[in-house]
Structure formats: structure tokens, C-alpha cells
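Mind looking over this structure? Questions follow.
Apart from one protein chain that is not included, each protein chain of the complex appears where it belongs.
Coming up: subunit A.
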């Protein structure tokens, strides 16, 4: 008879599925961080002068900033000089069609289950694939263009739509926001750019797939999404990486701007390599994600399913500037083995009648350590602001940790802020109860976890929800299935 502890151990120690590397000729810059390398990157990408200046300002800010100390984990020593700040598949020229993409790359994305071939992409999801630091292919471009939707790599946007990029870049996450955002500003390599024109409801999900491949490279994508008046877009982001012995840094920045009555849904399923069972290797996922509801009655909603990375450290946030604008944050964060997550959100209520909703579900297994950290701030002008926060923790086994750090700052008497929190543990008696009804322990954990995260997964687009569910059952087998 297998007892439930063994099952739980087993689940907590499962192998990472996407740990393969792809053999491709790469253009890699020598390691080191200095002005020259920034100029090199900028030149490689044929950037206009203003962008180089902006990068250099980011670098200046980076040099002054210090690593934070408030996080609930020990920040590993990061030798930023040992990293290479640019890696690109060599064949990268201007790609006009998918036929020109390296077949090895296409095969890699195929393996990951991301069809780049438009004919095969029956799901109706437009994909921008980013391999190491460079966007390799964007599907459905033509179709989107007809509607005026711009969805392309960041580099391409700089060339094709410099005015739009210049207008919004750094307006949500300034170049000096924090040390990792400053670093990103200085050396960002590529990423995705989205612009939805006035009154357009984007007809398909836009999706970016990030894959880290090269060794000892940092990955610094920058994503900028602008939703003009009365528009709507749903954007998905998926991430994987091969297994390495050494930890790799991923410091991306995502900026979202929602103008009057616009709505942006941003969903992430993050499955970077988490390191082995002793915590060796794995990705440091230190990302700055922020959106601004600039226009009245606009809405930004973050949904994240975080199962990978050695350390996940991010707070997708919303600035509710427009009156009656709305922000949402739905999160599932899973840690096992020695993984660490310190994640949550910041919601700034500035406009009148602004509303926000935070649903956070942490799952800790093995020796994992999970923290929810959140800030709800209500400014003096934010009459009748409303917030509801629910923050739940689920523990599997008795070696893991779970912490909650909610901060509330209200400077308006009419604000109404609610915070609910629960902590529960998958008990042996729960598993036995399900066993006694013919359900094995692995399925039992899956059933319980699935039930637990349902509220968040419901926010994901259909195909993604199924993916996320599968990912959770692979990760935990039964706690989030």
C-alpha cells in the first residue's frame, strides 16, 4: 500500500518536462555589462538615437540603484558582469514568412506544443515566439493588419512604428523604476509590441511564447501593449527553458496602457525551469509588470499561473488613474522542491469610483516557500474606491512555507477595502476519504488542487485553462488539475 506521504513526495519531486536544449548557431555578445555593450545591442538592432539615449539613461539609473532587501527570501548573489546580454539565432535577418525561420527553431516550438505554422494554427491564436532574446516569428500578422491591430516584435515596432513606441515606452514602468527594470531598459533585446486601434475588438488571442535556450544569457524582453479608446485585447504569455546547472536571470518588463473604455486581459502561464530537487539551476524570474488604466472606465486584468522558476519575484500591478476604471489580479503560484515565490500585486486607486479585485491562490509543496505580498492604496481623490482581496494558501506536506504580507493604505474615507485570507492543508484524512471512494492519492491531490484554483483558471482563455490545468497536474499531480 502506498501511503499518501510517498505520493506527496513523489509529486513534489517530479521531473521538468521541457528541459531540452536546441542546437542552433547563435550570435552571442561577450559577457559583461557596460556602455559599449548597450551601444552594441542598439546598433545590432539598428535603433534610432533616442532609443539609445533612453537605454543609456536606464544604465545610469541601474548603476545608482541597489538590490532590494525587503523580499522574503535571500537574494542569491548575481554576477551581472558574467552574463551575456545579447543572444540571437544567427540566421536572424528580416523574416518575411515562416518559411524563412530555421527549421530547428520551428521544431523546438513544435515540441513545446506551439504551432507557428499558420495553417496548423486552428486555435485562432496569433503567436509571437521569442527564442532567447529575439522574436523569431509572429503568426497571423496579415489578418490582424487588416483590422489595424499591430502585433509584432518590439524591434520591428521600433523600426515601423517609432512614434507609437516613443510615445508610450517607459510611461508605465520608468527606466529608473527598480534595479531590474533599469537593467532591462538598458539592455532589453526584444519582446512584443501590441497596439489596438480605437474601437477595435481584437478578434483573436494574442500570444507570446518565450523560450530561453542559450547558456549564461540573461533574458530581457520588453512588452508594450497599448489599447486605444473602446478597444479590447486578450494577451497570453507562455514560458519555458531548458535545464541548466546554473541559474539564469530573466528580467522582463511589461507595460500596458488602457485608454478610455479599453480593456486588456493579460494572462501568463509561467513554466520556466525550476531547478532540480535541491534547487540547483532554474530561472530567476524577476519581472516588472505594470498596467495603467489611463482612460475612464478602462480595465486591466492580470491572470497568472506560476509553476516554474527557481525564484519567482513579481507584482503585476495596476494604476487606476481613469475614473471608474477597474483592475484585477488573479494568481496561482505553485512552489515545490526548493522553489521560492514572492509574488502578488499593487493596485493604486487614483480615480473616482475605481474598483479592484485580487484573488491569490498559493500552493506550497516539498520545501517550497510561497509569499503573497500585496498593496492596495487609495489616494485622496479616489472617492468610493472599492477593493476586494482574497488570499488563500494551500500546504501539501509539512516542510513547506507560506506567508502573506498584505499592505493597505487608504487616504479616502469613502473607500471600502475587504481582505479575506485562508490557509489550509491537504490532510491525510482528506486523501483517505477520497481513497475510500476509489480515487487514488495522486488523483485525490489533483482534485483538491483543481478545486482550489478553479476561480483563477476560469479567468484564462479556454485552451490556456486546459494547458494550465495539465501543467498543474504535471507539477503537483492532483492539487491543481
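FYI, a contact is a pair of C-beta atoms (placed from the backbone, for glycine too) under 8 Å apart; a residue touches a chain by one contact, two chains touch by 3 or more; residues count from 1.
Heads up, the rule we're going with is that contacts and distances are computed from a predicted model.
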item: The complex's invisible chain, by UniProt name, from "ABC transporter permease", "Phenylacetate-CoA oxygenase subunit PaaB", "Fe-S cluster assembly ATP-binding protein" or "DNA2/NAM7 helicase-like C-terminal domain-containing protein"; value: "Fe-S cluster assembly ATP-binding protein"
item: Full-complex contact with the absent chain, from A:76, A:380 or A:427; value: A:427
item: Missing-partner contacts on subunit A, residue numbers; value: 1-4, 424, 427-430, 432-441, 443, 447-448, 450-452, 454
